[in-house]
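Of the protein chains in this complex, all but one are displayed in their positions.
Labels A, B, C, D and E are assigned to the chains in the order they are written; within every chain, residues are numbered from 1.
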Amino acid sequence: MSNSFRPSGRAPDALRPVVISRHFTKHAEGSVLIEFGDTRVICTASIEDKVPGFLKGKGQGWMTAEYGMLPRSTHSRMDREAAKGKQSGRTQEIQRLIGRSLRSAFDLEAFGERTLHIDCDVIQADGGTRTASITGAMVAAYDAFSKLVERELILRVPLRHFVAAISVGVYQSHPVLDLDYPEDSQCDTDMNVVMTEHGHFVEVQGTAEGEAFDRMTMNTLLNLAHDGITDLIALQKEVLGLQVS
Amino acid sequence: MSNSFRPSGRAPDALRPVVISRHFTKHAEGSVLIEFGDTRVICTASIEDKVPGFLKGKGQGWMTAEYGMLPRSTHSRMDREAAKGKQSGRTQEIQRLIGRSLRSAFDLEAFGERTLHIDCDVIQADGGTRTASITGAMVAAYDAFSKLVERELILRVPLRHFVAAISVGVYQSHPVLDLDYPEDSQCDTDMNVVMTEHGHFVEVQGTAEGEAFDRMTMNTLLNLAHDGITDLIALQKEVLGLQVS
Amino acid sequence: MSNSFRPSGRAPDALRPVVISRHFTKHAEGSVLIEFGDTRVICTASIEDKVPGFLKGKGQGWMTAEYGMLPRSTHSRMDREAAKGKQSGRTQEIQRLIGRSLRSAFDLEAFGERTLHIDCDVIQADGGTRTASITGAMVAAYDAFSKLVERELILRVPLRHFVAAISVGVYQSHPVLDLDYPEDSQCDTDMNVVMTEHGHFVEVQGTAEGEAFDRMTMNTLLNLAHDGITDLIALQKEVLGLQVS
Amino acid sequence: MSNSFRPSGRAPDALRPVVISRHFTKHAEGSVLIEFGDTRVICTASIEDKVPGFLKGKGQGWMTAEYGMLPRSTHSRMDREAAKGKQSGRTQEIQRLIGRSLRSAFDLEAFGERTLHIDCDVIQADGGTRTASITGAMVAAYDAFSKLVERELILRVPLRHFVAAISVGVYQSHPVLDLDYPEDSQCDTDMNVVMTEHGHFVEVQGTAEGEAFDRMTMNTLLNLAHDGITDLIALQKEVLGLQVS
Amino acid sequence: MSNSFRPSGRAPDALRPVVISRHFTKHAEGSVLIEFGDTRVICTASIEDKVPGFLKGKGQGWMTAEYGMLPRSTHSRMDREAAKGKQSGRTQEIQRLIGRSLRSAFDLEAFGERTLHIDCDVIQADGGTRTASITGAMVAAYDAFSKLVERELILRVPLRHFVAAISVGVYQSHPVLDLDYPEDSQCDTDMNVVMTEHGHFVEVQGTAEGEAFDRMTMNTLLNLAHDGITDLIALQKEVLGLQVS
Partner (left out) sequence: MSNSFRPSGRAPDALRPVVISRHFTKHAEGSVLIEFGDTRVICTASIEDKVPGFLKGKGQGWMTAEYGMLPRSTHSRMDREAAKGKQSGRTQEIQRLIGRSLRSAFDLEAFGERTLHIDCDVIQADGGTRTASITGAMVAAYDAFSKLVERELILRVPLRHFVAAISVGVYQSHPVLDLDYPEDSQCDTDMNVVMTEHGHFVEVQGTAEGEAFDRMTMNTLLNLAHDGITDLIALQKEVLGLQVS
């Protein structure tokens, strides 16, 4: 592995070490610290007993997500969005992606008129913050719903299927899994994939930052993502103490 | 065709009638009205003789895009973003997509320290405003660069390849091309594809709004998109008076 | 006329060619494209079934207006107000003017607790965008109220009187009607007049941009405006298929 | 006079008592408290030794104005604009009017690359705050320019002509001068007039809040305004110790 | 006193001349102009017949404060916060301090579901604007509550105790009372003290701008503040016509 072309020495199809720590902070109904190598994100899930205006009285729930980076989570310090008075387009794009991904994982009609707020806050960034966020938020959300079961407010966790996410890309002409920052900042193609435990896609977002990519490359990348996400979902279930299918 | 399952009666692989009208307004260096059926977008390209701060002195150019919808371009009136004092996440996501797509089409190092501003303003919306925007902006940008050639500021249009975009999706369990609003608002999967004239992908953004989608479906959708975009690029070249390859 | 001192060759008391196209977009209850020469404005009227808080329960309606310019409607590209996060003082002044003018034209107590939203969006600017906006919005509003009559929600269009607007000014020491951009940018006095079909004033806003103006000049300008607006109102009625009084 | 139809008992052509107090605060180069009856406005003129970007290097000066109301200057407390985070359309309209009026009064090319900032802050409002602001700001600006003369930075006050402003309107069918709040809130027509010492108009802004007005009424109102402003300019000169022409 | 080290020639323990003028403006329920030497602040108290959301239905009242400075209240002109679109951190800190101080002076449960809005607007600044604001607002609030008594809406002014405020500091190594601007801008330690008529502290905010200060200094400063505030409270009662205890 030491003669890998990847800066980290990883094999092309190797994830970084992934660690998911539950109950990371004490107030949130679900709170997870997820690490994809040096990328560390705190994902919390908070339950609120009401829904946004457009859903009032419809008897269903809602899930929404917000995303942020600590100013010095990155190589050089970024301006604080709260101080600038607005969230960047990138931030909004990511939090919309997290929200859609999590809403696909749960049955919104099975937990009453409640909102589950997902907060993903990046403590340290080294590539893949949005995929780590989705993967960690899945566990935090599961824990939060388990709290509602414990409190006997719902009968069971309203799970449709587990989801997890990973990035794939073309780095130095090779398809690779789980790009870290040195790879991400120089790759030609970058694709973020969100997939269910059944191998179905929830989101596929591929961008050619350099050369446009062909169908063959796309297929290889999707294969890599499929295997990586399968491993991540197994890990999610393991840390939750669920039987891995 | 009248027994189609599509509300418009179109075949699954049929584009709506597409019309590209150049020189739509008089001040912009490039100005195009593009129509995808009832979706109508004004795309202008404006040249400014300077670049953003992060590129100053590097001898290269930049392209950036903004997107907006007239308040009553939609079925019910939307709030005006200028009055609300901020652009929605959706708006920012779309204008980032347009910008990346157009930057891939031209050689940023071949037109000096200039910025090309793309503005895509939706006059009437009926689904597919972002793909119409990209497809129209390609022509507007080509015209704007032609102005620089005419003025003898650059030798030739700094074209890398033509790009166009189309949406595909799964509507009533069938893969279809170029979703209009009645389809878009009820489809399970929605995918926006940006492709070059050589059949390579610049962007693939697939979202499962209902059921997650499998690889087979994804392949069918990409095939549909490939053919649709091929037709759109032929049309772009035709309206520009270029030889269709 | 070719030896006119006006850049356009027009006689001092000549309007530019005025075209009013109804049903310009399909979603709005009223939608008009109005052209004063090269100035082109889309005016839409949208009906909402509620009134602002200060009118709730009073049994009367409200009309309000917003105004915007596409970034490249002008000679050099302007910043997009939605991106800057605020509307300029000029924009707010114009939309307040449009709103007051339209509210004077209709009987606010005769169409129930509804709000009519006027949107005037400038596609191409060549002077006189606010007067074109008012003149076009009058027709769009009439169409929107006609929709309420068609739907049998009100008995008749709650018209008090037609209004239209035109600019007059002193260009190269001569009073002239309907200033285009080359004139507007160099004139000494600029006056915008909103008048009813009965020759009464709704708004008179005269500004000496260079030399202050005397009473004699003011009277000449008001005469020019009177005749121009009389013609505009005849055209409004004609395109609406009403008998010109 | 006690049988006047005006709530204040004034004759139709009577100004309220007007008091102009110079040197009201100590830091500003020009500082005036102006009172039109119960309307009290602090007008300051501040000199800054630079001009806005668009004038840099052109060798001329600039004048600009801002306007504000203390939250409880009015009958019921208004929200503080600084707390709301934006200035209303009304505020912006007024400060643009004050700025244009003052720029017409002085020769912008005769005081170097300096900006004169006018601030008009309403301490107590009882109608006519914008006309009091213009009238008071004229004196404050004159004082500020006199400071530059004292400091031997310019040879003389760069005066083109004195300007002052007054409102006129139709109250209970009668044309009246200098509307106070009880009149202003119920009048049919409201016109603000800014005029030079030579009787020429700088601004005429007439609005029919109720019935539209005819030419005859307009002429009567302008006559009233002419006489009122003539008196105000005489007072401005008197408090400045200048010979009244 | 002329050989004092203080720029003003004052003794170390001397207040500047303090003047409190009631009924300064006519609309507010309480309106006071307070002067601490050249520092002049308009303090108004406005009564609104409702409480913020978090207190609705609890049967108690609320008091809140806002603070502002006229742009040219200071030596060089500051930007207007309403134009910048936000209040500075300093402004927010001061208005929170004023609000807490005033809420401690009155019994919030004794005047029903009403809000008393305090507005402190600095007309001229020469140091000590926040302490003058608190001291003046106390009188304005008392007057406003007296209005409620007059209108027979409450039985008596819901006073807990009088409060007033003063600054103390270390200037040229000497503890001094009531710093003016020349002292404030060069002092080592600056402390603002809010105290009740019974000699108890409501707020003590000491900041070492240069050298940190020791306990001895702190005690001396608190002694100075105690005596100064005692005098201010005597004056508050005197201008209100109350018996000085």
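Note that in this section a residue touches a chain if its C-beta (ideal position, glycine included) is under 8 Å from a C-beta of that chain, and two chains touch if they have at least 3 such contacts.
This one's a predicted model, so the numbers in the text were calculated from it and none came from an experiment.
Interchain touches from the omitted chain, evaluated on the whole complex, reach A, E.
Contact with the chain not shown here comes from a single listed residue; of A:K86, A:H174 or A:H198, that residue is A:K86. Set against the missing chain, the residues A:S8, A:S31 or A:Q205 yield one that touches it, A:S31. Which of E:E93, E:D107 or E:E150 touches the hidden chain is settled by the complete complex: it is E:E93.
Residues of subunit E that touch the chain left out of view are 86, 89-90, 92-93, 95-96, 100, 104, 161, 191, 195-196, 198-209, 211-215, 218, 222.
Subunit A residues in contact with the hidden partner, per the touch definition given at the top, are 25-28, 31, 38, 40, 42, 44, 46, 48, 66, 68, 70-77, 80-83, 85-87, 91, 117, 119, 121, 123-125.
The definition used in the following text is that only the chains that are shown with their structure count from here on.
With centres computed as the average of Cα coordinates, no chain lies farther from subunit E than B.
Between subunit C and subunit E the CA-based rotation angle works out to 120°, given as a multiple of 5. Centroids of subunit A and subunit C (each the mean of its C-alpha atoms) stand 51 Å apart.
Mean C-alpha positions place subunit C and subunit D at a centre distance of 28 Å. Here the spacing of subunit D and subunit E, counted between their Cα centres, is 33 Å. Multi-chain contact residues of subunit D (touching two or more other chains) are listed as 86. Shown here, the protein chains touch in a chain-like sequence that does not close on itself.
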